[in-house]
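Just dropping this structure here.
One protein chain omitted, others in place.
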Amino acid sequence: MNFLDLIWLIPIIPLGGAAVMLFFGRSLSKAAISVISPGSVFISFLLSVGAVFQLAGLHERLHQVVLFPWLPQLRVDMGYLLDPLSSVMILVVTGIGFLIHVYATGYMAHEHGPNHGGYYRFFGYLNLFVFFMLTLVLANNYALLFVGWEGVGLCSYLLIGFYFHKKSAGDAGKKAFIVNRIGDAGFILGMFFLFQVTGSLRFTEVNEALRSARFSPEAGVFGILSLTALLLFIGATGKSAQIPLYVWLPDAMEGPTPVSALIHAATMVTAGVYMCARSNALFALTPETSHIVAAVGAATAIFAASIGLVQNDIKRVLAYSTVSQLGYMFLAVGVGAYWVGVFHLYTHAFFKALLFLGAGSVIHAMSGEQDMRKMGGLKDKIPITFATMFIASLAIAGIPGLAGFFSKDEILWQSWSSPLGGKMLWAVGFCTAAMTAFYMWRLMFMTFYGEGRMDEHTKHHIHESPKSMTVPLMVLAAGSVCAGWIGMPKVFGENGFMQAIEHWLAPVFETGKEVAHAAAGHGAAQHDTTMEWVLMGLSIGAALSGIFLARHIYLRMKESERPTGGAMHPVLYNKWYVDELYDFLFVNGFSLGGGSMMARFDQKVVDGGVNGTAWLTRLVSTISIWYDTWIVDGLVNLSAFTVRALSYPVRFLQTGFVQSYALVFLAGVFAIFGYYWWVR
Amino acid sequence: MNNNLLSVILFTPLAGLLVLMFIPSRQKTLVRLWANISAAAGLLVSIPMIVQFNRNAEGYQFMERMDWIPSLGVQYLVGVDGISALMVMLTTIMGFLAIFSSWDSVKEREKEYYAMFLLQQTGMIGVFISLDFLLFYIFWEMVLVPMMLLGILTLYFQHASQFGRYTFEITELMKLNLPLGLQQWVFSSFFLGFAIKVPMFPFHTWLPDAHTEAPTAGSVILAAVLLKMGTYGFIRFSLPLLPSASADKTIVTVLATLSIIGILYGALVSLMQQDWKKLVAYSSVSHLGFCTLGIFALNQAGITGSVIQQINHGISTGMLFLVVGVIYERRHTREIKEYGGLAHVMPNYAIVFAIAMLSSAGLPLLNGFVGEFTILQGAFDANKTWAAFSVLGVIFGAAYLLWLYQRTMLGEVTNEKNKGLPDLNWREWTVFVPLILWAVSIGVYPKPYFDILEKPVAQIVRRVHQTPSAVAAVPVNAEAVTR
Amino acid sequence: MLHPITPEHYLVLSAALLLIGTVGILMRRNAVVILMSLELILNAVNLNLVAFGKQHGNASGQIFAIFIITVAVAEAAVGLGILIALFRNKETVLVDEIDLLKW
Amino acid sequence: MVETALFYAFAVLTIAGAILTVTLRNAIHCAISLIGSLAGVAGLYLLQQAEFLFAVQIVLYIGGIMVLFLFVIMLVNLDAAAKERQYHRHWLAAAVCVAGTGALFTAFLLRGQTLVKPAAVEQAEPVAGNVETIAVALFQQFLVPFEVASLLLLVAIVGGVVMAKKRI
Partner (left out) sequence: MNLYYTSTDHFVLLPAILLALFGCATLLFDFLVFPDPRQRRWLLICLVLGEACAGIRFWRQQEFLNAYGGELTAFNGALTVDQFGLFFQWIFLATTLIVGLISYKYLEVREEHHGEYYGLLMLAQCGMFFLACGTELVTIFVGLETMAVTFYILVGFLRADKRSNEAAMKYLLLGGLSSGFLAYGFSVLYGIAGSTKLRVIAEAVSARNAWDPILLLAIATTAVGLLFKISAAPFHMWAPDAYEGAPTSITAFLAVGSKAASFALLMRLFFGPLGSARESWAPLMIAASILSMIIGNFAAVTQTNTKRLLAYSGVNHAGYILLGLIAGNPTGLKGMLVYLLIYTFMNLGAFLVLTVLTRKGLAGEDINDLNGLMQRAPGYAIWMLIFLVSLAGIPPTGGFFGKYFIFLALLETGHTTLAIIAALFVAVSVYYYFRLIKAIFIHKEEQDTPPLATSLGIRLALGVTGVLTLLIGVYPEPFLRLAQMSISR
């Protein structure tokens, strides 16, 4: 069986699953759904594994399958491409996707209402998501990538708004979609630029073109390539929740927890990273943009981490953590260490999915309660959840030996040592690492340790989750431990296994490397072994101190003794007031400036509840309405008025008195003679 | 059969109408049935055209020629190229679906309703296939701007003075070599007619009102086909007949700017609508802004995208109007705030609406994306600023539709009256399913559309970009002329 | 003062008569007087015709004048008939009190 | 000489009669003034050797039409009207307009010298045997209008009857 030629089946099978779910799901039993939906993903997983193995056997690790031409104007096909980068992605998507599907069969089992509260719908969307995500990572060109890109956005919208009877869910979904759309606008323009510059949107051809001598690196100048890269990056910021378009992701936690795990932690939000890694040649050619990417990544990382420090909603903590970790990935991409970014993406998928699923299990046990202040002491009641989450928290905090350590440490090291990196970037990353450890363990301590702060009724109901939920947890825990072993630092020793991921991905970033070399004009980054050890030590120290600080504050101290964080606390708790800032800028500032009439419209707009990002929309639409009411309608009315006004003289003449008519008649005669007399 | 295929297509609805006249209006079922049969027949006879269409040939095909008003040099001259063939198909398909969807919704004066509908069907097909300018104008029935007539007559005279023969035949008129100033004036006279028809901003104000007055099927056909007459006019007449004026920098800038304003404006005003149908109507303004922008990108991508987008707009906006119609029939109100949480009550309806909405919002793998994206590409090639602004329209497009969806479909069922509404019935399904399939098929495999459009569009683009002195007659495919 | 009478004399006289008739039509409120003014106008035409006829030396002018008189008779008869009908309904012959139809 | 004097006499009669017609208050006085004016015109016909026309003017106009007018004046009670304002409100505008038109009119007439060739005045022979000439022309050259005129009069009769009779 030639799996390589069947890679197009990998996305199609979940699509089939989705179609079955959405169109016939209502008549299927829960059991059938629980088999078909995860089963389709599992088949994809098997196909992926097979394909990846066969890929490994190829001399040139790249295989394309072109189904049919799609958009002839852009010379774009329905074509799939499997190379090391996409192979990592499909394994993550199908593998973790499958686990989350299994988990969801347990988690969603309690949905009530007609048709099991949309059980089938949920799995339909989930399968659809997998389809789009696989399309995204398997596409052989930007346009098809964009299909997946938009598609996952749609599924994200649908799944965030899954509990659509809740207004907040609907709002969050909409916000996510619209913010993503803003990024997409950048992406579309970026694609057009790319097409204009390279004459193609196929990855292979784009790389080919960029590698050719036609393009020189744009170091120190901000040229068309930089603009292209920047536009693509804007797309990525939307999808991957980077500053300034990150606002949707925390709100997206309105969706069911498996969704948060799959979409908003493991897969979709990393699409931006994937895309930037995919475009490594382009970014390598444009150091200016790379700086921006690194800066945005670092800023997002620390910014989100700082917010995460004080959140009380368990999922929100994880959400900000995700934003922060994504910032890490962009930091890696920005400093030119593309494989490290992908590596972190891959390890992060395990432990963050695990954390979310664990959190889901906790929420499940707590009968839906998400506020950590009402938890505590769950350690013994739900041991498996606790154990697995414990592992994941260690992993994300960067405790050596676990997956997170290797990838995060590599990022820190690269940001220190890469020609594109810098000490500042490292410092930011370092602080973030400490904060990460702190907030994660704050979460652990508040949730699992100490006394239970929940009410009696809830307490009574606390129970460990079913097998279908715990087994995926355990598998992911194993992953969180082991996943990083294929990407150990070189200082640990170099061999084929320990740096497997780097070698595996190397061909993909070959082009980027080449052009980067041409750009930098000198060799690779200096490899200071001592320094690496020192930095590693520092980061371990930071992680540990973060953990112990958390333990000190949240386990040892009584609630009243805890430091409040002073003036910073409200700032952080309110997320740096960004939402308020948007509100202030877009809503209040606007209405204050707008006068009373504007304010009336504004009222409508505010009621409408389009969130902050719709500022421009509101402004312009208000103007539009105003324009429509006063100018366009006005013109129409004016013309009607003119017509009427012009008819008044006629009315004035047509008085009904016959002699007036005769007078007009005579005036006409007079005019004729006058014309003959004077004009001629 | 082949020799007068187009006439058959043109007159099938008319024949249906004639028979319909003799059915007493009391026989309501018979009237409906016959109208459906006629529309279906109209659809069937148009299929051979698209099947036999030779997409590799240049020029017009299935041409028929007959003297009509010899003393004016007016002929009955019809023919199709790729663009018009697609438009004819759009007309017959949407016409049939619209008639079909009226089965339940039109309950009074059916006979008159169906009669008018069939008549209109003939008129619209006529617009798309006529190659004689006066014939075109006459089929243009509802155009209230005789300015156009002056433009046409100017061409007529110019032709006579240059070639010594009076004719309205387009291929003949294309041989004209007019000075720019004259072209500009004729262009403006056409512009008025076409722009009002499209409608382009700021001539759009009639559209929402028309839609709110019209019954569902009327809205569908208005959105799906009637509005296309304007854009079609630009492509078929303004561009090839007046190449220098069409390529004139000022004119192009003005039109593109109006289009972009239309895109953004339509979208933003949609955002604020309280009336479901009006919202969809304003969204049409936005979509058609894309279509005209594509045309005045004046390149292959732009014009191709524009034609495809015209079809897409027909499908997706048609669907949206049908969606409104479904609920209007049940509740008799279009106020958005009357609804909410319909997804609970009518889950299938919610899915259909979602697909319609996404197709309209330009989600990839659905039809809207292909057109919008190609237009954007064309606009980008022509002028990057245009592309940048029109991309904003994509964002807003998502915004108003999602918000509409949220306000009507999601949330709790707040209005008692909405509880217990029946979901889609089989007849409604029958209308929606082909449309959805069509939408998906264009989204996934649009190549046939690009193929069929390639030659005619290339011809137009070539003509527009040629220097005036090199403007030559576009040859009529000798084989395609059957008479 | 006693130079020979030329056709111009007649023409000017006719013009004067025409104008006086017009003045009557325009200014008098009494419909009967207006109808009389119409007679004046037609007489002006007749003066013209006869003068021209004399100048050209043929009878057409005079014949035309006879027909004009006929027309005047017919108009007067019908006009007075209408006047009577109107008077029966409205009890007035003042034309500026007749303004049901306007605008 | 006599002719000139007679012309002026008739002209004055005509104009004076006309002016009185449009100015006098009492409709009967107006009618009588009109008769005077028409008689003046008749005299002018006579001056130009249009004897037949003279007779027609006297018999038809003064004898026929004026009687009709007088009948109507008697029929419709004009006493009330005589007490009313006699001129329309816009009389000033009308006067200006008429005066303007009249001035231009006359100016055109006097400018149109080309019409009257001086020689023509002397050459103009008196139309010999006026009544015969008229008769021949009327029944030969102008036969059609003559017949049509009968239709016109028929219409007028019918019209007068239809309009004036209370019940048909």
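By letter and in written order, the chains are A, B, C and D; residue numbering begins at 1 in each of them.
Just so we're on the same page, a residue touches a chain if its C-beta (ideal position, glycine included) is under 8 Å from a C-beta of that chain, and two chains touch if they have at least 3 such contacts.
As the structure is a computational prediction, the values presented were derived from the model and not from experiment.
Colleague: Could you tell me which shown chains are touched by the chain that is not displayed?
Modeller: A, B, C, D
Colleague: Determine and list the chain D residues touching the chain excluded from the picture.
Modeller: Where chain D meets the chain not shown: residues 105, 108-109, 111-112, 114-115, 140-145, 148-149, 151-152, 154-156, 158-159, 162-163, 168.
Colleague: Even though one chain is hidden, which residues of chain A still touch it in the full complex?
Modeller: Contact residues on chain A toward the absent chain are 643-644, 646-647, 650-651, 653-654, 656, 658, 660-662, 664-665, 667-669, 671-673, 675-676, 680.
Colleague: Residue-wise, where is chain B in contact with the chain that is not depicted?
Modeller: Chain B touches the missing chain through residues 68-72, 109, 112, 137-147, 149-150, 153-154, 157, 213.
In this section, only the chains that are shown with their structure count from here on.
Colleague: Could you tell me the distance, in whole angstrom, between the mean C-alpha positions of chain A and chain C?
Modeller: That gives a centre separation of 96 Å.
Colleague: From the C-alpha centre of chain A to that of chain B, how far is it in Å?
Modeller: 37
Colleague: Using mean C-alpha positions as chain centres, tell me how far chain A is from chain D in Å, no decimals.
Modeller: Each chain reduced to its C-alpha mean, chain A and chain D end up 101 Å apart.
Colleague: In chain C, which residues are in touch with two or more of the other chains?
Modeller: 22, 26-27, 29, 95-96
Colleague: Of all residues in chain B, which are in touch with two or more distinct other chains?
Modeller: none
Colleague: Which positions of chain A touch chain D when the two form their complex?
Modeller: Those residues of chain A that touch chain D are 657, 659-660, 663, 666-667, 669-670, 673-674, 676-677.
Colleague: Which residues of chain D touch chain A in the complex?
Modeller: 88, 90, 93-94, 97-98, 100-101, 104-105, 107-108
Colleague: Can you name the residues of chain A that touch chain B in the complex?
Modeller: 22, 26, 68-74, 78, 115, 121, 143, 146-147, 149-151, 154, 157, 161, 164-167, 169-171, 173-174, 177-178, 181-182, 184-185, 188-189, 192, 195-196, 601, 604-605, 608, 610, 614, 617, 620-622, 624-625, 627-628, 632-633, 635-636
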